[in-house]
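What follows is a structure written as structure tokens; I'll ask about it next.
Let's look at subunit A:
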Amino acid sequence: MSDDTVLEVAGLEVTYSTNRGDVKAVQDLDLSVRRGEILGIAGESGSGKSTLAVALLRLLKPPGRVTAGSVEFRPANRSPVDLLKVHGEQLRVLRWSALSYLPQGSMNSLNPVMRIQDQFRDVILEHAPERKEALSEMIPRLLGQVGLEPRVGRMYPHELSGGMKQRVLMAICVALEPDLVIADEPTTALDVTIQRVILQSLADLRRDFGVTLMVISHDMGVHAQLVDRVAVMYEGRLVEVGDVHQVFKDPRHDYTRQLIDSIPKLGRRPS
Partner candidate 1 sequence: SGKGSYSDKPANKPAATKSVQIGKANIPTPRDQTVTIAQVEYTVFNSWNPFIPNGMAHAAGLETLAQEPMFLLNLATGELVNWLCTGYKYNDSFTELTFNFDPKAKWSDGQPLTSADFKFTVELLRDRKDLLGGGGDLSEFVKTVETPDPQTAVIKMTKATPRLHYGFIAAIAGPQYSVMPEHVWKGQDPTKYRANPPIASGPYVLKQAIQSQKMFVWERNPDYWNKDKLDPAPKYVIFQSTAKQLDSASLAFERAEFDVGSIDEQHAKQLRNTGYPSLVTTQFHDPNPRVFWLNNDPARGVMAEAKMHWAINYLIDREKIGNNIWPVKVPPAQYLWADYPSNDKWKNDELAAKYKFEFAPDKAVKLLDEIAPKGAGGKRMYQGKAISLEMITPSPVDGQEYAIGNLLKTELNKAGVPTTLRSLSGSVHDEKFQRGEYDIDSQWAGAAFDPEQMYTDWESSKAKKVGVNAVDKNKSRFRDPKMDELSAKLAQLDPTSAEAKPLLDQALEIYFQKLPLIPTIQTGYPSYFNTTFWTGWPTDDDLYQVPLNWWPHFVFVLGKLKATGQKGPA
Partner candidate 2 sequence: MSVIELEGVEQRFHARGTPDGYLTALKDATFTLHSDPPQIVSLVGQSGSGKSTIARNILGLQKPTAGLIKYDGKDIFKLSRAENDNYRRNVQPVFQDPYSIFNPFYRVDRVLWKAVKKFNLTRDRAKGLAMIEESLNAVSLDPANVLGRYPHQLSGGQRQRIMLARIHMLRPEFVIADEPVSMLDAQIRKTFLDILLDFRRDHGMTTLFITHDLSTVYYLGGDVMVINKGSIVERGAVTSVMHEPSHPYTRLLLDSIPPPDPDQRWTNRIEVDDSGDQTPATAPQEPVV
């Protein structure tokens, strides 16, 4: 394992117990995330992408449980840990300052009864109380980074559009400059135009903060536009990992080809 690896997943297996028996949503999965890259996870619906994300984030709720594997997380300036073995306070401290999450449901991920700035404040004070003084400067700066005006800080979530909420979440995600951000379908619920803006902002984040991003999407177009490397999941297994150019040009796995082919192409001149 090289030094520039942030996350090393080995033999991960996640099982959901249902009344019709156990379902292995993730099986035998090995994956490493390099520092500073944007890694895309592709795959059709139900292939286990979200399950992988929540397992990594340790947000897996019953009936789901990790049944095998290890997840070595190597944050900068900290000693490496097995994410699957940390608990309680240790895990809580690790969260956000080292590992943050950009959820799929931007509609409901913000606390509806708190002003946006208070939701920033919450997480910053929790993990970096020493920055209390800097808060009034930090929040507008972070909002600006994702193209939002400072007044957004004083608004409530229901006063924002979906795209704005998604950008607020992005700003919160990078507030503490984490080592890794896991984004689960960051644009699925949005319009194409706004999707494009969000994709721009995500790219900016890497450029400006140097964060490592893991972006989950079933839209191959998104991967084509954004990621460096792409991993393709199929029925809980990783069928292919590789450089995005290589994967699109020369998919090694049949399924990957199907995935790419199934995108209706606009036969339109490039503008």
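Keep in mind that, in the parts below, contacts are C-beta pairs under 8 Å (C-beta built on N, C-alpha and C of every residue); 3 or more make two chains touch, one makes a residue touch a chain; residues count from 1.
On how the list was made: all candidates are chains of the complex that A comes from, given by their letters.
Note that the structure is predicted; figures quoted are calculated from it, not measured.
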(request) Looking at subunit A, find the partner in this complex that touches it; the options are 1 or 2. (result) 2
(message) Which stretch or stretches of subunit A touch candidate 2 in the complex?
(response) 44-46, 107, 158-164, 190-197, 199-200, 218-225, 244-245, 248, 258-260, 262-271
